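This is the structure I want to talk about, given as structure tokens.
Only one protein chain is missing; all other protein chains are in place.
Note that the chains take the letters A, B and C in the order they are written out, and that residue 1 is the start of every chain.
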Amino acid sequence: MRQSGQSTLLFISLGLLTTINVINSWQIDHLERLAIEDSARLAAIEAQLRAGVPVSGAATTTAAGPAARSAQEAEALADPKNLLRAPTRPRVRAAQVSPGRTLRMQIGQDPQGLNPLIAKGADVNEYSTYFNAFMATRDIGEPERWVPDLAVKVTTDDDLRYRIELRKGVHWHRPAVDWASGRYDWAKGPGPDDRQPFTAHDVVFTLDAIRNTQTAGRVSDLRTYFEPVVAYRAVDDHTLEIQFKEKAYTNRSALFEMPIIPRFLFSVDEDGKPFDAATWGLKLNEHWYNQKAIGTGPLQFVSWEPGVKMEFARDPHYFGEPVAYDRLLMSVVKDQNAWPRKLKAGELDFIYLQPEQFKTEILDDKDGVLLDNPAIKRADFSLFNYFYVGWNADRPKFADKRVRKAMTLSFNRAGVLEKVLYNQGALTSGPFPQQTPCYDKSVQPLPFDLEAAKALLTEAGWTDTDGDGVRDKVIDGQRVPFTFTLITFGSSSEYETIASTWREDLLQIGVQMQPLPLEWSAMLKKMDERDFDAFTGAWVTTWEADLMQLWHSAEADKPKSGNRIGFRNAEADRIAEALRLEFDEAKRVELCHAFHRLVAEEQPYTFFYQRERTVLYWEHLNALEFLQIPPHRDVRLFSFNQPASP
Amino acid sequence: MTEPAARPPVAEDPSWVDLIWVQFGKRKIARGALFGLLGLLLLAIYAPLLASNKPLLWRVADGPLSSPWLLSLFDRNFFENGVDLFFNALLVCVSLLGLPAAWAWRRAATLPRAARGARRARLLLGGIGALLLTLGLNAAAPQARPKEVYPALQAQLEAQGTPVLAVYPPLPHSFRDGVLDQARARPSAAHPLGTDAAGRDVLVRLIFGARISLTIGVFAVSLYISIGTVLGALAGYFGGRVDLVIQRLIEVVICVPSLFLILSVAAFIEDRSIFHIMVIIAAVAWTTPARLVRAEFLRHRNLDFVAAARAIGYPQHTIIFAEILPNTLGPVLVSATFGVASAILTESTMSFLGLGDITVPSWGQMLNAGRTTSEWTLILAPGFAIFVTVSLLNLVGDGFRDAIDPKLRR
Amino acid sequence: MPLLELIDLRTHFFTDAGVLRSVDGVSFSVEAGETVGVVGESGCGKSVTAMSILRLIPEPPGRIVGGEIRFLGQDLVRMPIAALRKVRGNSISMIFQEPMTSLNPVYTVGDQIIEAILLHQDVDEDRAREIALDMLRKVGIPAPEQRIDEYPHQLSGGMKQRVMIAMALSCQPKLLIADEPTTALDVTIQAQILELLKQLQAEQGMGIMLITHDLGVVAETTDKVVVLYGGQMAEVAPTSTLFSSASHPYTQGLLRSLPDRAPPGSRLPTIPGMVPSPLQFPTGCRFRTRCGQASPACAALPPRVERGPGHAVWCHHPQPPAGGAA
Partner (left out) sequence: MLQYTIRRVLLIFPTFFLISLLIFVVLNVAPGRPGAGAGGGGGEQAGQAEQESYRIFKEQFNLDKPIALNLRHLTDLAEVAAWVDAVRAAPGAVPPAARIDAQERLEDYGLVLVPHLLVLLEDADPERQRAAAAWLAVAGQQRFQNDRRGDVVAAREANRAIAAANQEIKGWTWTAAAPAAEVEQKRAAWRAWAAAAPDRLEWTPAERVEMSLLDTRFAKYWQNLLLLDFGVSNIDRRPVLDTLLSKMKYSLSLGTLAVVIAYIVAVPLGIFSAVKQGTTADLVTTIGVFVLYSLPSFFVGTVLLRIFTEGDPLALFPTGDFETLSAGPMTTAERLGDIAWHLVLPVVTYTTGALATLSRYARTGVIDVIRADYIRTARAKGLSEPVVILKHALRNGMIPILTLLGSLLPTLVAGSTVIEVIFNIPGMGQHLYNAINLRDYNAVMAVLLASSVLSLLGILLSDLSYALVDPRISLD
């Protein structure tokens, strides 16, 4: 019985192995558990120790509210020539700080990177406000007021030459690298936790990077603003001078909101060796630290696993008001349909609702209990954008403003907004956000009026002469029927619905429209080449109005420009140019209103609506507050109403 | 199932097709599934008769009796999709010629075999001719669109006290025109499965979706079967260098995971239509029939009857197409049936991932749209439609396979 | 007591097309040490009879619907399957028609023989291997030590059949059923195999049921012949009696078609017509559609007619011995 003998032996040894394994695993598990408990205890001790030791530069936050944060700042704010003023209110109320808590939010996709100079996208811009500090920021209450951030004082006599005094005692976050390996010892600095100090030289380095034509990415947008810079220099470690060539209203915001990157890290390779002067711009594009974040802001970068999550932790050495929780976890959830599910399951603290979900969760909610859970609350805010339909003014059909107006009149914007977009927004009549003073509230959106549209078309010479139900007109000796193609953003089904609704209405007035859904890149190509009749689009706007890129006739002839519709209007050009140079708020508003009335009359776009966002959140968060200005969501404003983790 | 025009001199059992047919008929489930498929096809063809917002009959007061429905069938502004026009042409042809054709087909069965084949081939050609003629007439017809929204018009006229005679199809909704006021309605008597975001009836779209899905399945598969058969035949018959090149090509295509390739290619096409989708599916899937045909050719190449055909001096192409090819019909037929099912699945997967053609009411598209809502019907209805169609096709394919493979015969 | 006794065995197949009465009332017996030949045309039920004995009929669609199979007095038909397994390969062994496919291609021939030995004999593996080697040697396989570890595809057809025989005989069965063991083989090898069987029978004293359609083989090797037609008994007789005085018109037809019985140069006589499909057997005597002697009486089941010691015929019109034969 050789065979059975062998198999018995085999089974016994297998059994033995299994037993040993089980015991082993149990032991390891036990050890791990002990280790975790130990490290938790250590962290607690560390936190206690830190609480007792005041940190240089950052006076422990008190309930002083809008009071100055340091002596240097107080002194600077006292100077009447300072362009920066004290904030109207603080971002964080100190009493709310809940140690040990993690704020969990979802992001729809990974950012391109975390170097705010290289990576493009609204998301990176938002995240950089978490880990970065800027020269100055807009006040939460009054967005036209600049308040100190890294700079405490900015002075200028002629709006060409600026002198900037930087905050002292600020340090860069510790880079998130494997310190134990010893490879990164070169990155250690003299500050607390081996941090490197923030100085004017970092700003100069950043400006160098922006103006270096080898760099690509977000810098190329910034470069437009900094190309007309004549000179800049660091006077000393905390003083900076910069001189612009031309006076422009946009200079200030460009300067104040410029992301700043540390020289000690980005001028060197992973081994601390400085880059070659000839190619350092190219190196910066692919810098080894571009996938991690470093800054001087309230949250410091911990980790980022693409497609999975990104983590930040409160910076204990932050110079300003610390955020009200310990960690920020952003999990990447690409499927928007999963967001409400994840909120409901308690895996997230708050989410954005998509319009469809808004309908499902809010409009159809009979009992008024969101997601069937009374502990879930709702908040809304309005985005700085407007949706529109652009008409190609270079096409004979749409060169006539009466035709464009008829198109607008025939588009049941209110109906679509209500039924397709569930009133998640407001109809708009001009190119400015409705929250800004630039928006002229006296200009009403055109009504939905098919009869008026018919009359306008007839007036413009479009009549149905051959009785086929479609209007026609003789253009250049040829009888052309009124048919056109509307290019719609193909990746979103709501556009398909909107287009099909509009098409039915257009048929009633004898116009045939063919929707053509296209991918964004294809759409962009058609628009760049001006190969379209009409398209759907949306612009994201900023607080300050700048009309040059979208509306100036000089842009109309440039390929790939923002003025894709070929809008050429002398009065509009005049207003756009005047607005660039006007620094007086009241006069700016006047110019804006004039422009608003002009486009309402010309209808180069059919202005559609400004979108709103709805947020659902658990009631363990204090009522959510959003910024008026982009990026609207500022996690520094969020806080828990329970002091510590449950 | 036409017989090849030229009979091979020394062919295998000539009633091979009938044999398979008899074997297939013995499998009750497969036969039932085939009838189910036929029903689905009829549903697709007669979709406008079931659902349209154009009245079948219309008379205002004592005015003339008209049929806006009939006019709308070939209105290219109403049915703007080529697929719908094709099915509408089929609808007319099948209604007018279906019964006589079926009668003639059956009668042909009494004829001797050779005459039967010829007669049936002629019938088939005649049918295709009639279809093309209808399509041609339709292309030549004026494309004016009746602008009236009939239910609204009727209400308006009746409010004015004008008597109106209007007979609508059972589901008086258009698959295309939504009524914003009725958007996202829950299931009700008027809308048995509710409406979608644009206020379109879900059941109606489901029925018209059958047209899209069947078209995609059948056309994509015909396309790749044609490509695959030609390439496989060339490789198998000539062997040598031709075989080597085609083999390499096949190997290259099968090594790239097909769904990955399909998704990538689809994403990089900017204005995707269902025709693009069919071509993409075909471009990736042709290797299966190519391999089958090649293998059959290699097997048959050296068989006696081919040698005999060659010996009596039949030209090469006759040998390939008249003698070996019919033998490859079986496995190809089986793979085609499964292919249609998998093409439908592939299309719905693409639509589901947002890489389909969003302008057509395909089932995958509907399911993807339904996923954003909490309405179960919007998920279950298209999902169930896909499931039933694919099941039917798979069962039929399985029946064919069993019928053809003698090993599995009982 | 006979070694094996079939009494009115009926095995039918229930298919979609109808019931196939492949074996419909077969009765004969095999004595120890005796070789019984079972002959008939293809489809006459020879193989089904053989398979029925060990109940190897695929079920469904086949089923033994009636009769008894008595082996050493036990009825195999009603025996529990577990008990039957102790008989299979042990007291009754089988050799099949197709040596090419009857061996499992993924196991070595040694494995397959040893498997049977280990199953039925209380020996350990080493001993089983010795027995297997012994058997291989006995059936005349050269270099058995090497062959035992080879796979079936490495052996020739004749070798495979020898392996099959070795496997069948490895447990010293009392009865060996050989289902056309030589049909697929060359004539020379055929003779060797038959010779081998005879020799082994002499050594082990077992009964052999030899199924064949080759009357030449029957004449040379068997003691008794059973003639089947259409799943029914036609004639049974000692071999010499059958060749000298066959009484059934069918048997006579068979014998007439033997080449050595026809005058040289003349056309070989054949039995007219074809074997009817098992679905369409005529009622009564199944041979009547091809029989020259058929009369209306043949529509009734033929009676068993004793023609001499051990010689019986199932016919309404038994014929006198065909002229002039030995």
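Just so it is clear, a residue touches a chain if its C-beta (ideal position, glycine included) is under 8 Å from a C-beta of that chain, and two chains touch if they have at least 3 such contacts.
Quick caveat: nothing in here was measured; it's all calculated off a predicted structure.
Remark: the absent chain touches shown chains A, B, C in the intact complex.
Touch with the chain that is not drawn comes from one residue among A:282, A:302 or A:379, which is A:282. Remark: the omitted chain is touched by one listed residue; of A:126, A:159 or A:347 this is A:347.
Considering the full assembly, C:167 is the residue among C:48, C:167, C:255 or C:291 that touches the omitted chain.
From the options A:529, A:571 or A:585, the residue with contact to the chain not on display is A:529. The missing chain lies against chain C, touching residues 51, 54, 56, 58, 60-61, 82, 85-90, 93-94, 96, 98, 101-107, 112, 115-116, 119-120, 151, 153, 164, 167.
Where chain A meets the omitted chain, the residues involved are 25, 28-29, 32-33, 36, 39-40, 102, 104, 109-113, 118-119, 122, 213-217, 219-221, 223-224, 276-279, 282, 285-286, 290-291, 305-309, 329, 331-335, 338, 341-342, 344-345, 347, 372, 383, 385-387, 489, 491-492, 519-525, 528-531, 537-541, 546, 549-550, 556-557, 559-562, 611. Touching residues on chain B toward the chain that is not drawn are 29, 248, 251-257, 259-261, 263-265, 267-270, 341, 345, 348-349, 352-355, 364, 367, 371, 376, 379-380, 383, 386-387, 390-391, 394-395, 398, 407-408, 410.
The definition used in the following text is that only the chains that are shown with their structure count from here on.
Taking the mean of all protein C-alpha atoms as the reference point, the chain centroid lying nearest to it belongs to B.
Inter-chain spacing, taken between the CA centroids of chain B and chain C, is 56 Å. Centres computed as Cα averages put chain A at a distance of 89 Å from chain C.
Residue positions of chain B touching 2 or more other chains: there are none.
The set of chain C residues that touch two or more partner chains is empty. Partner chain A is touched in their complex by these residues of chain B: 77, 142, 144-145, 147, 176-178, 180-181, 183-184, 197-199, 267, 270-271, 354, 358-359, 369, 371-375.
Against chain B, in their complex, chain A makes its touches with residues 336-337, 354, 356-357, 359-361, 364, 412, 415-416, 419-420, 468-469, 490-491, 493-494, 496-497, 500-501, 504, 507-508, 512, 515-519, 521-522, 525.
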